[in-house]
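For this depiction, one protein chain was excluded, whereas all remaining protein chains were kept in their positions.
The chains carry the letters A, B and C, assigned in the order they are written, with residues numbered from 1 in each.
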Amino acid sequence: MPEFEGLSAVYLNASLQRHAADSHTRKLMEKSAGIMRSEGVDVELIHMLDHRIGFGMVTDAVADNGAEADEWPSIQAKIMAADILVIGSPIWLGVKSSLATLAIERMYASSGEKNAKGQYLYYGKTAGCIVTGNEDGVKAVSMELLYAFQHIGYVVPPQADCGWIGEAGPGPSYGDADPDTGRPFGFDNDFTNRNTTIMAWNLMHQAKILKDMGGFPDKGNVAADWQSVTNASQF
Amino acid sequence: MPEFEGLSAVYLNASLQRHAADSHTRKLMEKSAGIMRSEGVDVELIHMLDHRIGFGMVTDAVADNGAEADEWPSIQAKIMAADILVIGSPIWLGVKSSLATLAIERMYASSGEKNAKGQYLYYGKTAGCIVTGNEDGVKAVSMELLYAFQHIGYVVPPQADCGWIGEAGPGPSYGDADPDTGRPFGFDNDFTNRNTTIMAWNLMHQAKILKDMGGFPDKGNVAADWQSVTNASQF
Amino acid sequence: MPEFEGLSAVYLNASLQRHAADSHTRKLMEKSAGIMRSEGVDVELIHMLDHRIGFGMVTDAVADNGAEADEWPSIQAKIMAADILVIGSPIWLGVKSSLATLAIERMYASSGEKNAKGQYLYYGKTAGCIVTGNEDGVKAVSMELLYAFQHIGYVVPPQADCGWIGEAGPGPSYGDADPDTGRPFGFDNDFTNRNTTIMAWNLMHQAKILKDMGGFPDKGNVAADWQSVTNASQF
Partner (left out) sequence: MPEFEGLSAVYLNASLQRHAADSHTRKLMEKSAGIMRSEGVDVELIHMLDHRIGFGMVTDAVADNGAEADEWPSIQAKIMAADILVIGSPIWLGVKSSLATLAIERMYASSGEKNAKGQYLYYGKTAGCIVTGNEDGVKAVSMELLYAFQHIGYVVPPQADCGWIGEAGPGPSYGDADPDTGRPFGFDNDFTNRNTTIMAWNLMHQAKILKDMGGFPDKGNVAADWQSVTNASQF
């Protein structure tokens, strides 16, 4: 039996390309997902632009913020059912996409809810990110995404981000065919492949550790109860 | 026996105040350290400005970058001996201090070295940050610090940052005496106290989990060996 | 005649609140707009969520990225007709809103076009930002917005951002009524009022300077022509 049988992952692509097949970021997400699938993880890729997602710090943007439609609740349900979350984002002007920001906002809107232990909702899960662009900004995008993940309860394992960019300036995007060789740009970049590999394994390890423990220990991190343990107000 | 007996933590203060006693950030670090000590963790606080630390992407700034003096190696040894690292930083113009940046640079300069499992040096440990200012920027500072931690091998547990700022504009710093009440500003801020408490507990839990497992699992994350496992170049 | 008669400004609100009247950020934008109007500037406030705006690095998201509707082109036309742009954003998890990111993406998608001098489209204009939240992140949001502005051609004058946040932790938002006094929170914050005032004046000065000069001088900054002046490839 594969080592990570029984784990599940959602890969959420915040590309601005309407069609999943046109997304460069998805090409790198597929590599990461491929590793997980080979090791027994049940993986689902979601292309955000395949869905109508409303704006607002609300759980239901139709009911609570006047949106015409809102398919976020079904995405949110998948995120909650998964042990692992990976958000993919392109880079525009050095930062994450509007859709990646929208995903974080919608997740954050539920973050006050509690899991079965009384911890914030996302406790017991792990998350990472995948970033591509043709120019600059993998780390800047990752800083914002990984910060958000840990803030709402995810464990961020070592080396939880990976990505690809080209040399300074416009140029090919990840996976574009090199006109000279026909090979996709970035696919033979050892640095990107190595980091993508390490990240996938670390997310699987971390998810399994959390699952085997029955989630993250809850002493001291149940918001309603922080004064019942040794706490900051005592010092 | 306290639950976390046997764990150790280094609290590194990147305040720009020459003397530890003048540092507002230290006042919040002391609360966090107080929790850990009460739970059995062996804690050491280091005030960076008590030491002469050289610049450079080197492990020894005297030998390798012409510095007059460099006490970083002894700090680095303490960081390596500890299960938990907490960096404290003030906020200036919305970002972390030069000393916090210096600490990360010096740690990063060793990050290519390997631990006993062949993983990057900092694998098997956990880290968080504490931030204070009178105005704005706790999250911006934390994004950079937590990103650096996970990048070099630390596990970042849920809610690994805490901090305090006042309302927009100049004003009292954390722990300054309120002239009206005599009480220190920020000490009775429930939000800060709660987050400081949760962070201390989560770092202790995470450190214990890692220690009990003998470090982070090494399959797939040994840089020299990534091609021997299911990897990104296969997809 | 008012000093700044003849200038025009667009205030674009990237609030996540469906209705303009519910936006806290708008309350501060109104103060800034009030100063400009009093000094003769023709001001229009746009609430992004009053419009259906498509995603994508395209100028027309219906034609070029399969969106159902896209009112961005009419907003873009107003931005192009104005001398001054002010983007207002709330803060969520320490960063600018998805709508603010969307606005920048859509503006950036036109940035390769040229103005009458052959410069990038936004040359000859000036821009700033207004940020509110209940917690933390005015500077982090402003860094991203102001960076984007200068990158695509705007002049960023001194102190081009302003904002309001409360003390660390959840709490009232800008303009909420104080239950004790009935007065709106933040309205009597001298720091916020002063910075909001300085920013409005500096944007008006800068816009007038540019208008009086007939735009920004074009020697050396026409992308198609950089090799005809003293340039970096010569050194």
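To be clear about the criterion, a contact is a pair of C-beta atoms (placed from the backbone, for glycine too) under 8 Å apart; a residue touches a chain by one contact, two chains touch by 3 or more.
Please read all numbers here as calculations on a predicted model, not as lab measurements.
Which of C:35, C:62 or C:80 touches the hidden chain is settled by the complete complex: it is C:35. Across C:52, C:78 or C:151, the residue that sits in touch with the chain not pictured is C:151. Within the whole complex, the absent chain has one touching residue among A:73, A:94, A:184 or A:215, and that is A:94.
By the touch rule set out above, chain C reaches the unshown chain at residues 3, 30-32, 34-35, 38-39, 119-120, 122-123, 139, 142-144, 146-147, 150-161, 187-188, 192-194, 196-198, 200-202, 204-206, 209, 213, 216-217, 219-221, 223, 226, 229-235. What chain B contributes to its contact with the hidden chain is residues 16-19, 49, 55-57, 65-67, 92-99, 101-102, 104-105, 108, 144, 147-148, 151. Touching residues on chain A toward the chain that is not drawn are 93-95, 136-140, 143, 163-170, 186, 189-192.
One rule holds for everything that comes next: only the chains that are shown with their structure count from here on.
Counting the residue numbers used at the interface between chain A and chain C, over half appear in both copies, so the two copies meet with largely the same residues.
With each centre defined as the average position of its C-alpha atoms, the distance from chain B to chain C rounds to 36 Å. The set of chain C residues that touch two or more partner chains comprises 93-95.
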